[in-house]
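One protein chain is absent from this view; the other protein chains keep their places.
Coming up: subunit A.
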Amino acid sequence: MSEPKDPGKPDLSKAEPPSDVPEPVPAWKAIMQGLGPTGLALRIGSPLLALLISLVITMILLRATGADPFSSVQSMIDYGTTENSIVDIVNRATRYYLSAVAVAIGFRMALLNIGVDGQYRLAAFLAAALGGAITLPAPLGQLLVIAAAMVVGGVWAAIAGVLKVTRGVSEVLSTIMLNAIATGLIAYLLNDQRLAELRPGSNNVATPKIPEDGRVGSLNGFLSSIGIDLPGAVYGLLPLAIVVGIVFWVVINHTRFGFDLKVSGMSPSAAQASGVNARRMIVYTMVASGVVAGLIGMPELLGASHEYSLNFPAGLGFTGITVALLGRNHPAGIALAALLFAFLDQTSDVLQEVDVPKEIVGVMQGVVVLTVVIVYELVRRWEIRLQQRTVAAELATGHDLAREARGSTGSAS
């Protein structure tokens, strides 16, 4: 089309070999992999712009439901910044964060791990049963439970990976079905005849309580030592989520494995030609995603509930998909997205007080994700065109790394 051409350099060959006009990355792929603008200003500007747009849309929605948008938002903010809410928001965000990182690992190489939900529930359940059954001295019990959860999550995800590379089964289908199987398996095992026990005085069934020694205390002691006093208990495993985020970032950006992963996601054919074993990468990635998924339930299990019961938080795996999309697969972006989602979920109750149905929060979350995704994709496309023009323009004006280094301006032709 109107690809810029440069008359000064006869080396701009256009459409001569079969594929000289690169096919643009399809939007769905770019969105899934979190491709976005690369310039720093745009990376900060785009989400701000997107959030601003979604705020405006949300306000219009609130107005349409008959509420006063400003006072509704104001009451959400007021409620969301109370100390009690902050603790809940942070805890919620921790769960969302781990879930979103698990999803993002798959996204990075164009694998849709829909099965994070089943992986974390099965992992939390089996790890809870294990933790409740045995008593070990302080650090060992916790480590054993966490390790067991990681193994279960990894194995459950590996099934989908192996099916994909050996039988060509789409990971979307297999993980959705594995979710259903996990649900059935937990329902079967969460029974007082098997791995669980009835809670007296209620219809709840739960795994045996993890003994005192095997629990992780809250972070409040540490927080008050640095001058932050909060009423509720902040998950003691909050630092684990931070570590997972850092490890994720380091692996993706600074290791060979991460490079292979990124390349496989961006261009499977180029990755294969470069020597990446695509089949092995699929299995590894699914396992890594499942291992992180196994951690999702740990802060709650070891820090708050100490058992897996019918009341254990469910559906986090699906929230993780949206949070990963919103956070652009970037560890820091995911953290902000997780906090935003947790804030919206936490403050949904207060909307009822101003006569707005709390379900509108779900609409808000959808609006935010759609806006961010669309804005990013538009900005990304705009930036690519801009870069192509800049490169052509800089070359046209003789700003050229190769020639500058030689210190001559002689043309090659």
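We take it that a residue touches a chain if its C-beta (ideal position, glycine included) is under 8 Å from a C-beta of that chain, and two chains touch if they have at least 3 such contacts; residues count from 1.
Here, contacts and distances are computed from a predicted model.
Student: Unshown chain, UniProt name, "ABC transporter ATP-binding protein", "Peptide/nickel transport system permease protein", "Tat pathway signal protein" or "Gluconate 2-dehydrogenase subunit 3 family protein"?
Tutor: Matching the unshown chain against "ABC transporter ATP-binding protein", "Peptide/nickel transport system permease protein", "Tat pathway signal protein" or "Gluconate 2-dehydrogenase subunit 3 family protein" yields "ABC transporter ATP-binding protein".
Student: Using the touch definition from the top, which of A:Asn204, A:Ser224 or A:Thr255 touches the missing chain?
Tutor: A:Thr255
Student: I'm checking contacts with the chain that's been left out. Which of A:Ala270, A:Ala314 or A:Ala332 qualifies?
Tutor: Once the missing chain is taken into account, the touching residue is A:Ala270.
Student: By the contact definition given up top, give the residues of subunit A that touch the hidden chain.
Tutor: Within subunit A, the residues that touch the unshown chain are 2-20, 22-23, 25, 35, 38, 253-260, 262-263, 266-267, 269-277, 384, 387-396, 399-403, 405-406, 411-413.
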